[in-house]
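Sharing a structure, written as structure tokens. Questions coming.
Omission of a single protein chain aside, the complex is shown with its protein chains in their original locations.
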């Protein structure tokens, strides 16, 4: 008799190794692991298949999702302008729906009835995984061991592992939890929970400290087509190459660090430290290009949309009709967001030093017409009189009312 | 027989000097000048009264509006979080309504029937002045010489001046136009109209170039009460002192420069360079403190409000019921925005290194309860099941539909 | 030794009678009941104190909350313009926070450690009660028997009641559940769950069928002060009198029925039938008066706010900083919403037939100025040229681009 299967999102770390065994014991499942390569670094992936099998999995998948992640998730988000609470570029949040989607695909492929993940019960990621799974296969059972078992700490897991002969790397525990993909690294929890604690200099991996960055500014040019970054310094790059390239350039100039106290979906505040070097310059350049090519009313309305888009990504609501409809809006707005933006990076700073676009609505240098042909200065008077008419009417009414009040008082 | 009076917003520069004479000639008015001290620098104000009289004014007022500007205009705007198009801290825009208000007050005091200003016919400032005047005295006649006369350039004005014996300073023409007040300096027009032109290093007056800033970071602490900055490094300061102090500190660290292509109210894009050193750190610190003390739903909604508030300020719609109503919202949200934020400034960078507030909603260190008392991890499952219920229902319906479509196709 | 106390929201119906006993058995609590008079009808309240004691309560409160409900909850909501999903006037939702507040007050007064309510586990009301309690006393234990016990139906409750000697009225079961207060009656569940089922004519209690309403239209005039209704047909009334009066008038004319499929907070759709006769005419008249007295920009922005306000009320988020801040906005907007609106009611219809306000911004009949003084028709040209400038620039750029594309193609 064949046993039922579960697909586990597997990183190869302590937690998910323990989960392999725990799922077997508790549920009697056959375990299929999926390790998603979202750019967490080659070192994180070598030997993972073997390790999964050795730990007890019956089948182990490692899938390179980097291209899909950038093309179908990160770039649409960039086009939307989404930044959560003014600072967070949504690096962890944007990868979760894709991983959830792959979990469902693998589960359907191998005939699994359940999906398990190692996200804890207080964080955002459990929500993001599970929302993706619910949307894409509402009949799939979801198992979140951290909400079920009574292991409460790393020590508990270590004990469980040694008791069950689970092979564990001898790496020391990090004093915070880390999530890394091609777009960013996040650090949170542990010693970082105290917002007064500044992280050690050597915590950072993608960016150097601004103080240690080169003393000479570095310029770089990003080219966009329909709001999507396609080239760096004139060289066309694939999505993955482009982000890797920009991570290097921005990272060595100390650009892209964020320290934030943010509002989680689960109703509490948490503190995070993020490195998003490439993402920071892309977001900056994209905004500049929009300002150069987009009309005011669309731009202002889109600023509102970006806030909603950021919420949806942060809350894990990617596979929803609303996100899709927002993309319907955004796609339309990006048709003419074409051109190049040149930035200067210097010790953590970004500033714009060049804008080029055939689709700019900025009038300077438009040879086909002179500024003076656009309108005459006396038109301004009509505009002011009419746009300001409500103020004038209000002013008249206010005066009338004050006068009446005065008369009432004098009588 | 007494002649009618006009109050002129008078800077003492070439334009407004010419206007004094032109108003006399064209309209036969007696001219009363008002020079508003909004922090444009002492050098700009010395001798202005005498100069106005010498040029032909019958009466000349110089009013120190700095305290009122900061307290009643800039700080409410800071509390709103308003930043126009993601970059512009609204330095010029925020001062105009107050100047408009003083013009009306002086006009009513001296019994003038008209107000004149020297703003040109393509810019935002004419609108901002006139909206304020219309709102506060809808019966006041408004004269905007630049929209009426046929002088078209500085040279025209120079000729007019020499022909009419108007005393003109021998200062060379700036290659761009400048507006300065306590909150910022703006540069635009002239050679800056080409967005590919980078300004000269020596154009800047409030900030040093990040490259020239000190090699050591500098930390500073800003204290807030109800969202209003009240102290720097533990020292209570008046509003004007506080901004002056922060301008110094931030300025010497190269913080607060902006280069933007922005959308004017009059329907065209323009390019501006701004220096807002103190404002930049205040805005940054205020946001940090809000994130530390404000609940998520209020914060997210307020992000939308800030966009509207910025539009209203930029468009000159200060004296409007909507701006007042927005302030009704914002005031309420600021009641608990109390505490201090410590920032590190370094060669143009700002980052947060400390947050202190008795009103924080961040749980760490709340002695009265443990994080685990707040909710149990298993609650998360209920939350996810219900918050994600629409995704699941949608997923079920999608599957049902796809199946039906498939059946239709097979038949 | 004294036993711990629980305060129960007690209606005297089957459910809450059973809960009295169940709480004693399960938790060993002393039971204190609170029956909130929110206008559910005198018949519902007589003898309730005695009944509660007889059923086992040690103390029984009946509190008349009608005045407070209307003044502090319903009227602020009316001023906001909140209507949920375009149709629902939030009758049930608006009463819950107040009941929650009184539960906390009584609990604190009698020294109870817990609060219990009879709302079921799939509805909105459990959420609304509990959010109010959490906000006002976060340390209070909350008990929701329907989520805990294994009674699953009315029959289960009947059995439990007879087993425990709980006195039960002999009334037949309604084929749907009902909630009534001074503002409305709702019907939902049971046979109404099928949205194709039309309710019986005799289900309705506050409104007659439009077909049976008088053949003659009836006019009525509602007076407002600062957006709050204060008089009917010229007679000043207390808040409670006013709503009772309008319920009569509108009800006899068949006004105020709604049939809706709405989105619950808990992620599913449900179907409700509502009667809100007085509320419907108040909401209609209030909007008319706002349109007559409020400037466009404030009105349009407030339309957006009303959507948020409706969400907050529906979701039970009354005691939140965001709702309070929205009220800060709304209060400001209502200062000049003074005057009277005359409506004609006829067989379910409402239409406006008169508007009077000293604060109208409608120009007709303003003796102090002529329409022609406000602006000259030629101003319109300037306005159109400038307000339409972005369209023109866009048009020029589009043409330029098309021409270039064409040239590319021909070459």
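For clarity, chains are labelled A, B and C in written order, and residue numbers in each chain start from 1.
Note that contacts are C-beta pairs under 8 Å (C-beta built on N, C-alpha and C of every residue); 3 or more make two chains touch, one makes a residue touch a chain.
This one's a predicted model, so the numbers in the text were calculated from it and none came from an experiment.
S.K.: Of B:218, B:295 or B:324, which sits in contact with the chain we cannot see?
M.R.: B:295
S.K.: Decide which residue listed in C:204, C:274 or C:383 touches the omitted chain of the complex.
M.R.: Touches the omitted chain: C:383.
S.K.: Which chain B residues touch the hidden chain?
M.R.: 295-297, 358-359, 361, 363, 366, 368-369, 374-376, 378-383, 385-387, 389-390, 392-394, 396-397, 400-401, 404
S.K.: For chain C, which residues lie in contact with the unshown chain of the complex?
M.R.: Per the touch rule, chain C residues meeting the hidden chain are 85-86, 120-122, 126-127, 130-131, 134-139, 144, 146-148, 193-196, 198, 210-211, 215, 217, 257, 259-263, 266-269, 271, 287-288, 291-292, 295-296, 299-300, 303-304, 307, 311, 317, 319-321, 346-349, 351-356, 360-365, 371, 374-378, 380-381, 383-384, 387-388, 390-396, 399.
S.K.: List the chain A residues touching the unshown chain?
M.R.: Missing-chain contacts on chain A: residues 266-268, 294-295, 297-298, 301-302, 308, 317, 320-322, 324-333, 386-390, 393.
The definition used in the following text is that only the chains that are shown with their structure count from here on.
S.K.: Same or different for chain B and chain C, when you check if over half of the residue numbers at their contact belong to both copies?
M.R.: same
S.K.: With chain centres defined as C-alpha means, what is the inter-centre distance between chain A and chain B in Å?
M.R.: Each chain reduced to its C-alpha mean, chain A and chain B end up 30 Å apart.
S.K.: Could you state the distance in Å from the CA-based centre of chain A to that of chain C?
M.R.: 38
S.K.: Taking each chain's centre as the mean of its CA atoms, how far is chain B from chain C in angstrom?
M.R.: Distance between chain centres: 40 Å.
S.K.: For chain B, write out the residues touching at least two other chains, lowest number first.
M.R.: Residues 266-268, 295, 317, 320-321, 387-388, 390, 393 of chain B touch two or more partner chains.
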